[in-house]
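All protein chains but one are shown at their positions in the complex.
Think of it as A, B and C in the order they're written, each chain with its own count starting at 1.
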Amino acid sequence: MHNMPSIYGINFLEKSMLSIIPETVIIIFAFMVLFLTFFEKLAKRKNSYYLSLIGICFSILYVLMLSGSNIYGFYGSVVFNSFDVFLFIAILFSGMFTVLMSKDYMENSEMPVPEYYSLILFGLSAMMFLVSSNNLIMVFLSIEFMSICAYILTGYIKGNTRSTEAALKYFILGAFASAFLLFGAVFIYASTGHLNLYAIHSFLQNISYADSISRSGGMGIKVYISVGLILFLVGLAFKMSLFPFHSWTPDAYDGAPTPITNFMATGIKIAAFAVFLRIYSLIYNFNIMNFNDILWLLAVFSMTFGNIAALLSSNIKRLLAYSSIAQAGYILVGIIGGGFYGYSGTLFYLFSYIFMTAGAFAVVVIFESSDIISLDIKRYSGIGYKYPFIAASMAFFLLSFAGIPLTSGFMGKFYVFSSAVKSGYNWLVVIALLNSAFAAFYYIKIIVKMYMPDEEPVSIIRGAIDDGLMITIIICLILTLLMGVYPQIFINFANNSADSLWRI
Amino acid sequence: MDNYLIVASMIFCIGALGVIIRKNLIVIFMSLELMFNAANLGFVAASNRLNLISGDIFVIFVIVVAAAEAAIALGIAIAFYREKGTVDIDMANELKN
Amino acid sequence: MDFFIKYLLSILIFFPVVSIFLLLPVNKKNEGILRNFSTFLSLVEFIFSLYLFIYFKQNTYKFQFVEKFNWIPSFGASYFLGIDGVSLFLILLTTLLTFISLLSSYRYIKEHVKEFVILMLLLETFMIGTFAALDVLLFYLFWEFMLIPMYFIIGMWGTGKRIYSAVKFVLYTLSGSLIMLFGLIYIFIMHYDQTGDFTFNILRLYNTHISNGFQLILFIALFLGFAIKIPLFPFHTWLPDAHTEAPTAGSVILAGVLLKFGVYGFFRFAIPLLPSAAFALSPFVIILGVIGILYGAFVSIVQKDLKRLVAFSSVSHMGFIMLGLFAMSAISVDGSILQLLNHGITTGALFLFVGMLYERMHTRQIKDFGGIAKKAPILTTFFMISVLASVGLPGLNGFIGEFLILIGSFHSYPVLTIIATSGIIFAAVYLLWMFQRVMFQDITNPAAESFEDMNLREIITILPLVALMFLIGFYPMPFLERIDPTVLHFLSMINHHHKAVYNAIKLKAGLSNA
Partner (left out) sequence: MDLKILITWLIPLFPLAGWFLWGIFGKYFKGLSGYIASGFVAASFILSVILFFIVAYSHGFTDTLYPWVYAGIFKAGVSADIDRLSVIMLVMVTGISTLVHVYSIGYMKGDKGFSRYFSFLNLFVFSMIMLVISNNLLLLYVFWEAVGFCSYILIGFWYERKSASDAGKKAFIVNRIGDFGFAVGIFLLFVTTKTLNYETVFAAIPSVPAYTTTIIALLLFAGAVGKSAQFPLYIWLPDAMEGPTPVSALIHAATMVTAGVYMIARFHVIFSYSPAASEVVLIIGTFTAFFAAFIALTQFDIKRIIAYSTISQLGYMFMAVGIGSYTAGIFHLISHAVFKGLLFLTAGSVMHGLSGELDLRKMGGLYSKMKTTAVTFIVGGLALSGIPPFSGFFSKDAVLADIYNKGFYFAWIIGEITALMTAFYIFRLIFLAFFGEPKPDQNKHAHESPQIMTIPMIILAVFAVIIGFLGIPPFNDSLFYNFLHTDFKNAYNFAPFVNNTPWYILSLISVFAGLLGIYAAYLLYIKKAFDPERIKSIFKPVYVLSYNKVYIDEIYNFLIVKPLLVFFDFLWKVIDVKVIDGAVNGIALAFAGFSAKARRIQNGMLMSYILTLSIGAAALLLYYFIR
């Protein structure tokens, strides 16, 4: 347990400000982008685009500057340590990719642009807050903040019924789920009397110590806590899109503008997993009850359902949505595996997951047009010869999803699975491996379409490909390959951040 | 305190039930509000019982958030109505499978 | 030069990748340059690989040309290469067959030549890497990625139900190897728990102590991965489809090299890691192998498609190899390792001939052929030699391997060996019958009237293989004397785990009275 008083020092305000600098930078830039709308001639599409990119870069800069420091701000309700550094970088990457993709996408829609980018930036800051939040209030607030941005962005395209419907579904389900989360918070608070995670942590330590000496101690409290934790888990599992709480995923992914889909698939998922990891490492893994059983079920159901549902779906965005459900299952395997090895594996997987997903969605954006048919995988038949580089990279990302070696996907899977084997969850791993075996089918289905068209290739009307997209694809390609071939650097990075989970 | 929590839970369940069974968007939003308020009730009760203040603070935050959400909700509802000409959520069935 | 020899394996692995980068700038329009240049590069690769043979120190079982660098310390995985007498020849086979199949596809591959040569070279990298890797993770990396180029080769240049076959091939093999991965991870973790040594180094994993019960489970896990690759009897159905639809080069590589990985995996991983399970289950594996021998032969007899016949014939041949490997006597294991090479050479040659016939007649149905011998004496001669090698005619390579396998296995499994031996009769039946219907008799198909004989390129393609058939047939010692020490060490390594079993081996190898 860390020494709480340290944050009650004289200069705690500076400390506190320091702890949230990256978020602050993003927010400032978000407002700047927003203000652009007031000035007619500045309100060009490009300006806001570049401005938001600059903001993200600045934020990354600050994160790197702060890396290594271990700060508690605002009475310990915000924490900044290497765990956050890792995840901030991840999230900022996903935000950067989203922005890069958006330029091209926004150009052929007549929606107001600056608001769009500012919303993305606000969403980013919310995610970062979520990651570094160390207090149930902070968690709830930032989740809501993040979700609200996401709701708006999902329904951003006016007059597109699909978009609106997606927003509607996402919103109702999201609010419903956060109600559960909130109610869970109630139970936790009622039973422990704390909102600060560390405080709850120590409280639970005492309880488990207490009934380690006398089995009688605090049974009623344990029930309350467990119910609270379960309800809380429901709220988070919704954001992580695990099986019974997944149902928004395909529709929201499908209806939302594709860059936003990427934003949800990478940013929100990672933030949710990050906060879950933090809370799990602090609270769940006490012997209040065996949460791993529940997680085990969730993981197995998620991956199996995701893969099976994806097998036949012909709409690429829905296919990727289902596959992301399955991926969530795989990531959860790492958390179940637990221990230092498992956490760092999970983080590594999350990090690698960004790049493959972003790359894949970038390719989707390239071949997407206003009509709905553009999302059918038939659209991809024969592009292997028209656009060799893009098709090759798409194939590579898909292989990475499938977990073929030389891709980051394999290393990530390998890492989390071996951690699970290490803690003795053999059946879980076997199921996961079988899953990834038949999951390969629908990834390969797309590759077949791209390189071995059986029907006449659909002629794609497509001008010059936007630089942003190309940059995205190239970065994703390089990193996916690098993490697949020489993952050690990233593993070290993940190890540091996993390490900081223990140093509390 | 148990009784408060039980009441809160009952309200929560009522709200959830409302969300599940009603088809009218507005009613659904109201039920959602009900669920949030159930949570609020729980917090207030708990903080009162433990005579702490943090619960009450949380409640205030929740109210703010709920307000914001209500705004979004209405925005989306209006957009939906403009397109579909109804607020019956069964009309929202374009995205499936 | 010194450097060259020291890092020869890495050079061999990465030279094809380098050559890919050399080929990338070439415009895909001028296919001539692409073909010749890639063929030349693969020839260079083959010549490099000959240095392995030259500088290989025989009569030692120690790994040679060893290279070891840190790769992923936190997994205990390292870039660890090295070869012994077994992998030496398999690597040579790989480089040779890659060169040959590139040379052979000048006429077969008409479109997307650039993609084709690039994929072939990529495939070569991974095949060599798989044989050279002594680190389990590295091995698995090479092993599994190998599927992808092969999958493209089948799917893009195949015939008929090519996509079905390609996808079937990938999914079938992938599911096997993922189960295998579980087994490998499990052993790795177990070794860590026992020694606290976090390593994928196979030589250290050999020392893992695993209780017999676990050994059985893990062996089954590994078994699935390798048996599907071989393919052993009930897991073989991906093979006929893949072989039949693949382009000639694909079939040659598939039959010549890819099928070897299963046996190599058993030899390098499954058996030494889990000796007692291997011994407990060896009767079942052998039974499967023997079923495979007869089953493959029987089914080949009634095939109507030339290529499918050859494909099923390799099911039969791999059965012999499994019999020899799991009989675990020095002689039989020697034999099956030698038979690995023989099968690669012979079946590769057979597929080349099927390809030549197909290029000329545009059919693979046996009934459409007949009387080719009249038109093409050279082709007939070489084809006949290859067929006879596959029949196992003495004086050619096939015989030595099969004979050693059978005579080595006879002591421990007399009945099964006798049943297996009856396979040589059926081999004669299906191959000679096929040969008669295709080459002899009178010309029935008018297309055969304009059948031109092998041209110089094709002769060059075939000549090395035929030469090897005679060499191994008449003077196998250069191969055997390099394989033998490795095999003996393999057997003694099992003994190191398993005293009781070792006596059994000594009996089988006849060392008891030596």
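In this text, a contact is a pair of C-beta atoms (placed from the backbone, for glycine too) under 8 Å apart; a residue touches a chain by one contact, two chains touch by 3 or more.
This one's a predicted model, so the numbers in the text were calculated from it and none came from an experiment.
Asks: Who does the absent chain touch among those shown?
Replies: A, B, C
Asks: Using the touch definition up top, pick the residue from C:L388, C:L416, C:A448 or C:I462 that touches the left-out chain.
Replies: Residue touching the absent chain, from the options given: C:L388.
Asks: Touching the left-out chain: which of C:P73, C:P234 or C:P283?
Replies: Final answer for the missing-chain contact: C:P234.
Asks: Which candidate, C:S104, C:S177, C:S251 or C:Q303, sits in contact with the chain we can't see?
Replies: Within the whole complex, the residue contacting the unshown chain is C:Q303.
Asks: Using the document's definition of touch, tell me which of A:T24, A:N70 or A:S226 contacts the absent chain.
Replies: A:S226
Asks: Which subunit A residues touch the hidden chain?
Replies: Residues of subunit A in contact with the hidden chain: 168-169, 172-173, 176-177, 180, 226-227, 230-231, 233-234, 238, 243-245, 247-248, 250-251, 289, 293-294, 297, 305, 308-313, 438, 441.
Asks: Given the full complex, what residues of subunit C touch the hidden partner chain?
Replies: So the residues of subunit C touching the missing chain come out as 168, 171-172, 234, 236-238, 295, 298-299, 301-303, 329-331, 334-335, 371, 373-374, 381, 388, 393-395, 399-400, 403-404, 406-408, 410-411, 414, 417-418, 421-422, 424-425, 428-429, 432-433, 436, 439-442, 474-477, 480-481, 484, 487-488, 509-511, 513-514.
Asks: Need a quick check: the contact residues on subunit B for the chain that isn't drawn.
Replies: The missing chain touches subunit B at positions 16, 19-21, 23, 89-90, 92-97.
Methods note: only the chains that are shown with their structure count from here on.
Asks: Treating touching as the only link between chains, describe the layout with one word: line, ring, star, complete or other.
Replies: line
Asks: Taking each chain's centre as the average of its Cα atoms, which chain lies closest to the overall Cα centroid?
Replies: Measuring from the global C-alpha mean, the nearest chain centre belongs to A.
Asks: Need the CA-centroid distance for the pair subunit B / subunit C, whole Å please.
Replies: Each chain reduced to its C-alpha mean, subunit B and subunit C end up 65 Å apart.
Asks: Nearest whole angstrom, what separates the Cα centre of subunit A from the Cα centre of subunit B?
Replies: Comparing mean C-alpha positions, subunit B is 25 Å from subunit A.
Asks: Can you tell me which positions in subunit A touch subunit B when the two form their complex?
Replies: Residues 136-137, 140-141, 144, 148, 151-152, 155, 158-159, 161-162, 164-169, 171-172, 175-176, 179, 182-183, 185-187, 189-190, 193-195, 224, 250-251, 254-255, 313, 318 of subunit A touch subunit B in their complex.
Asks: So in the complex, the part of subunit B that touches subunit A is made up of which residues?
Replies: It is residues 1, 5, 8-9, 12, 15-16, 19, 25, 28, 32, 35-36, 38-39, 42-43, 45-47, 49-50, 52, 54-55, 57-58, 61-62, 65, 68-69, 72-73, 75-77, 79-80, 83-84, 89, 92, 94-97 of subunit B that touch subunit A.
Asks: Residues of subunit C touching subunit A in their complex?
Replies: 71-75, 112, 137, 140-142, 144-145, 147-148, 151-152, 155-156, 162-163, 166-167, 170-171, 174-175, 178-179, 181-182, 185-186, 188-189, 192
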